[in-house]
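Here the complex is missing one protein chain, while the rest keep their positions.
Presenting subunit A:
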Amino acid sequence: MTGARDDVLVCDNIVRRFGGVVALKNVSVAVKRGEIFGLVGPNGSGKTTLVNAVTGFYPPQEGRITLDGKKINGLKPYMIASMGVARTFQNVALFHGMSVLDNILMGRHIYMKPNPLASFFYPWWARKEEIENRKKVEEVIDLLQLAPARDEHVDVIPLGLQKRVELARALCAEPKLLVLDEPMAGMNQEEKEYMVRFILDAQEALGLTVLIIEHHMDVVTALCDRILVLNNGQEIAQGPARETIANPLVVEAYIGKPRDAA
């Protein structure tokens, strides 16, 4: 697979092993600019491992990952982040010692230059940067309707809101590629629908490219343009969301074959 101009993320024959376990076997995927790409598969099929390979936590042993044509495998997670990949985590990973606002401001980190001297000379040095970035943060807060929770401490707000704060933090980085790891995990139907709407709103407003891991098939069909289905670290189907989900191989991987029921 070669990286065409409109491919943001290209993974080419990725292999990742943990000891004797091969978690990803020659997985290839290309995410086009502006699309929402779904990553689907049963538990332990390698979805999160693929995301961790892309974001640099578990660099692949073989294969090549490029972002806008630049090779990113082998780089440290913070370097990949500064190249324009933002992500959220399946178990919310917010900073508990901070308010909602400060958490979202953290998302602007790659645009800021933290420096003790700048902090010391705040009125002459750091204030301009803080206020400029605050403006961008407030835009995202408006988009995701987080204003009422802005000054709350982040561990006193409900889980649905925490997930939205994490999404806001990722959006503030103005990423080329947004990676969402099960943004609906542990949510009820109403919260799920809210989240879907926020993701669609954000994608429309900011022209995002999204790679999303999701288990809820209603969400997958509502959101994703194309999906990749993994099972045991291997691709079993790839293509437009609705058709791919109807693929007998996918149904088999998720639910099992009729004779297994016996």
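A few points about this structure:
As a working rule, contacts are C-beta pairs under 8 Å (C-beta built on N, C-alpha and C of every residue); 3 or more make two chains touch, one makes a residue touch a chain; residues count from 1.
By our rule, contacts and distances are computed from a predicted model.
The UniProt record for the undisplayed chain lists the protein name "Branched-chain amino acid ABC transporter permease", from the options "Histidine kinase", "TonB-dependent receptor", "Gas vesicle protein" or "Branched-chain amino acid ABC transporter permease". Of the options A:Lys25, A:Arg64 or A:His109, the residue whose C-beta touches the omitted chain is A:His109. Note on the undisplayed chain: of the listed residues A:Asn13, A:Ser82, A:Gln234 or A:Asn247, the one touching it is A:Ser82.
Residues of subunit A in touch with the missing chain: 55, 57, 76-78, 81-82, 86-87, 89, 93-99, 102, 105-110, 112-116, 118-120, 122, 126-127, 129-131, 133-135, 151-152, 169-170, 173.
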